[in-house]
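One structure is given below, represented as structure tokens, and several questions about it will come after.
One protein chain omitted, others in place.
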């Protein structure tokens, strides 16, 4: 696995909620292969409740019937994923996506299906049953599919091993494990069981932990066990959530790098929430999207697209494929905020990072309510001019002697590389 | 309903846990009718998991199969309650107990059976199903039988009405509703639904709320809705729990009276935990039992016997049938603690109450580690001698001028009535 | 000391703040002797900063010069208390008040004067100085006169003994010790030192602890050391403070009696805050004053008048001298609230107490916003009719069979005695 850069790809949640189908996955994968793969995007991830035949949108169906094998393992709902027929699971779909040069991922919930526990189905390779390993007081607060698994029970380890053996047989490359990231320390032993089973399954898979926010005091544990972990609750096109992410990014920035990625969540761009209204688009303005993309990239967060890609307009595609910005995502090192201050009634946030190819990145965010200008002394980035400066979003270059004059739209951002 | 005195009776939990049977209930009812009824004891209560055919002792069987009708209502397990055969439920047993001049009660858990939700069975008199009304994130932390009911859902009210209609048809006189007393404010709307359904079912029933401890800030709500409510978690023969009850009693004493009873829980006396070992007896010493009975009576707590009554020794029977002590339970008014102090290395607690027939009750507890004497000035009870004084436990009488000399065993208690 | 009834009297704070003078004390004492003494009022108390020559009103003068002897003990400011001239302190004024058949009290602050510490004056009978015994990090948050005293220091005990020796020599009967009641557990050792010194000084004095609110978990300590202790912060003519007192009274009612009195603070009636405007009168309506007096009396709180008595109108005098209400203050036992409920949009609070002469007191408060009627079943007081009933405020009597019809003004109260 490439540990120098956070995973990039697409996830079905923002546009289809629990109701994504095989066709939708296929059309997005095709788009990615054609338009985004060369920029580094590769993961195609099927989000929650793929086992539920009746799922309709972003609301979870409570207590809904799920497709499941005799070993208490969920299977794709065949009415939504026809290629899963005949017990093939996600194998055929994964293979198809691999053939496009992409990687395939799925969402899972911590635990064992409640219906398995109530029907008392078996655990592969053991004489234990679902009822034997379920944790009686462990449920998810927002979804009724699962009971937690009690790691002290015989059969618990075998159950998780049997899960990842199945996923490996399907060719899964990425596991988004939900209801676990912010459930520590209660679910810590269960997380260890899951991570061990995944790492020991014989196939390399990204382990992505949800739902956020992760616990800062468990940073070293996340780094040790997972490839990425959510630092906030679900992110949507809401300015408060976007601005809140600056604080979370500041708290987590020192923990990113070398295959360990604080995850700011999917990018709600382009057409989203398609099951409610196919005309729905992100409510973020272009400048807000630039702020988002700039922050995600200098933080080195995973870049997982949330919108229906086949409906992208030119702006959205350009947002996600700016070579200079994506280079910052790839080459930034030691990312961190510099300051947050108010000048002339505008509130600004400044971030910086070293560039692995030499030079220093800067990102300046206008979190005020009006377009504004500022002159940024190089000294504030601990640099001395003259330096060559490239504006990453526009590509414009120049030389800076002592201070960099910047003009930034309200809610917008500037990103630049300073180099000798 | 008699609102002048807290309910008295027997409950199966302390001696048989979740595994009580019809025969056991019958033999205890017979004992009560013969030996205790004339002292005021009348309720015979079947505790938790009577719907579980496999229940064995005080441990709950997780996810165990329960007997249930097509309307999602639990029914007595016929293997344990043969008279319930043919869909008669607890009707025949209640009738039998009524014939003994006693009253019949059952334990229920807040909510709807999980197995009803997973099988999606119906709700009597509606087109709704168990799945429609279950609260998705509401489970009991220590028992897996039920989901909470979401009071906002159509069908929720009908479900609880159908439950109490069934219990009324059986002839139930007492409902111990569990997993609700300390679950406020979360479960407050559900409690309102339950209380309304009970009060509207056409049969008078005591509503007893468990598990404790109740929330002091909700005192007025308990008083308005319930007849009794648990002020502590499960009480057992443990000195720490007994001494802790003094603080809880002090906090709740002003709320007792007129049909509203802070409940200190069952009295673990005589043979208990019989499913583990038929030789098990309470570990409380006789003096500790006297302390317990004295506190429960001056507090006016419900007096619900926890032991297997047919195995009572003479002391236990005398403990529960002391006419003077039971009179204090009946006649005490305005009960409250006076002080807690240490004299000569002994720690003492003094309680008092007015006697509805005239005079003043006092109860003095030696919570120290040695037998001790004390001279109690009448002034500390705001009384002036000379007064006639009766020792309630011994029946000895005398006249007190200024101060009452008392000799109390370690962990024991004295109770007395002072009267002109 | 009479332990059957809470202290009654007058205190200078509500009408003159820190600026009371000898003449004012004298005129109020004369009024009390003439009009109130026969009703039980006897204490005349000089409140805070009597040592400050420049005190002007209810604001404390920060860092103001105080009169003090060479032993670090504060003395009355002679410009305000001319009879203190010649080192006689409060002796002459106390004697004058005693001659009127009344008792004399003063306010003190926990600690030693800061000016004593900064000038490093001596401690009577020791070689220690003020600097030796001051607690370096202990100051009052709202008054700059004192440092706390460190009880572990040699000289600390001698200092407090020298204080109470002086007060005894003056003939003081009542000490209101401030900045200590709510300062536990930090100031607990200092309180023990103060109480010991007071009890050992050779003269009987009431020990009254301020400022409130007292800590409920320290109830037994207050009862052991003090005669009265404030259960709330300063009470003024503010409806929120009045209604808040119901909760505090409920929490403390079980601790009153036999010389131990939870103190609801002075009664702000008649002319108050005279140093700001001689026309100032209490803003409480008559009904609100009736609510206050009823609650204070059934709670058995000390009754300390706060207004300038010589300016009382007939209503105010009648409020404080209703024989039946004052009998309730004298004879109530086992006081406690019964319930708080809303009927027909009016919120009601019901209190009860036993009467030491037989019968039961009731007090019903209309805490709603409109005059209202209610029919109160005797059963709610655990009584059975027929009973003779006397309305305490009006004196009207009658017979009650099952229920008592009551008509209560908004913010007002009814009080009654039920007797066979």
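General remarks:
Note that the chains are named A, B and C in the order they appear, and that numbering of residues resets to 1 at the start of each chain.
Definition applied: a contact is a pair of C-beta atoms (placed from the backbone, for glycine too) under 8 Å apart; a residue touches a chain by one contact, two chains touch by 3 or more.
Since this is a predicted model, take the numbers as computed values, not measurements.
Looking at the complex as a whole, the chain kept out of the display touches A, C. Interface note for the absent chain: among C:56, C:131, C:224 or C:410, the touching residue is C:131. Checked against the full complex, the one of A:85, A:356 or A:375 touching the unshown chain is A:356. When the omitted chain is restored, the residue from A:4, A:38, A:79 or A:394 that touches it is A:4. Per the touch definition above, the residue from A:286, A:340 or A:410 contacting the chain not shown is A:340. Residue-wise, the contact with the chain that is not shown comes from A:379, picked out of A:310, A:379 or A:407. Residues touching the missing chain, restricted to chain A, are 3-4, 220, 223-224, 250, 253-254, 257-258, 333-334, 336-341, 352-354, 356, 379-382 (touch as defined at the top). Annotation for chain C: contacts to the undisplayed chain at residues 62-63, 114-115, 117-118, 120, 131, 134, 136-137, 139-144.
The rule is simple: only the chains that are shown with their structure count from here on.
The innermost chain, defined by the distance from its C-alpha mean to the mean of all protein C-alpha atoms, is B.
Judged by shared residue numbers over all numbers used at their interface, chain A and chain B contact each other through mostly the same positions, with over half in common.
Among the chain pairings, B-C comes first (most C-beta pairs in contact). The mean-CA centres of chain B and chain C are about 42 angstrom from one another, to the nearest whole unit.
If you average the CA atoms of chain A and of chain C, the two centres end up 65 Å from each other.
Note on chain placement: the centre of chain A and the centre of chain B lie 53 Å apart, centres being C-alpha means. Within chain A, not a single residue touches two or more of the remaining chains.
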